[in-house]
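The complex is shown incomplete by one protein chain, all other protein chains being positioned as in the whole.
Let's look at chain A:
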Amino acid sequence: MSADTHITAHEYDAGADGHHDSHGDDMPHGSMRDYVIGFVLSVILTAIPFALVMTGALDHTWTAIIVLGSALVQVFVHMIYFLHMKTSNEGGWSFIALLFTLIVIVITLSGSIWVMYHMNANMMTMSPSMSSETMSQQ
């Protein structure tokens, strides 16, 4: 029995030690190159949507698609080049937390907007004049 525990204690010790060693380098850090790439990409991905909306160069639908698309890409750029997100950070736990958060965000956003849109569309008692006003707004 004593030999048994001896081994486990030893293994535990080694495990704890390995853990210790990895911690110093665990902090994600980037290089100047990372930050410059991230910065340049962000400038481009910010300039395009602002230019499109301010000049009105494209039609409404395409502008909306490009504006939302650039925002999505820019979020990824920030995550990778500024926050140094890797799926392996903190043994994968930070990535799992991020995934969980994204799922909750998607449910919250789509759920709220979907439900409230239908509430507005179906449950409002309104006079004909009000109804034509909302129709013209949409």
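Things to note:
Everything that follows uses one rule, which is that a residue touches a chain if its C-beta (ideal position, glycine included) is under 8 Å from a C-beta of that chain, and two chains touch if they have at least 3 such contacts; residues count from 1.
In this section, contacts and distances are computed from a predicted model.
Its record in UniProt calls the unshown chain "Cytochrome bo(3) ubiquinol oxidase subunit 3", which is the match among "Putative hemin transport system permease protein HrtB", "Methylmalonyl-CoA mutase, C-terminal domain", "Cytochrome bo(3) ubiquinol oxidase subunit 3" or "ABC transporter ATP-binding protein". Listed by residue number, the positions of chain A touching the unshown chain are 2, 5-6, 9, 12-13, 16-17, 19-20, 23-24, 26-27, 29-32, 34-36, 38-39, 42-43, 46, 49-50, 53-54, 60, 63-64, 67-68, 70-71, 74-75, 78-79, 82-83, 90, 93-94, 97-98, 100-101, 104-105, 108-109, 112-113, 116-117, 137-138.
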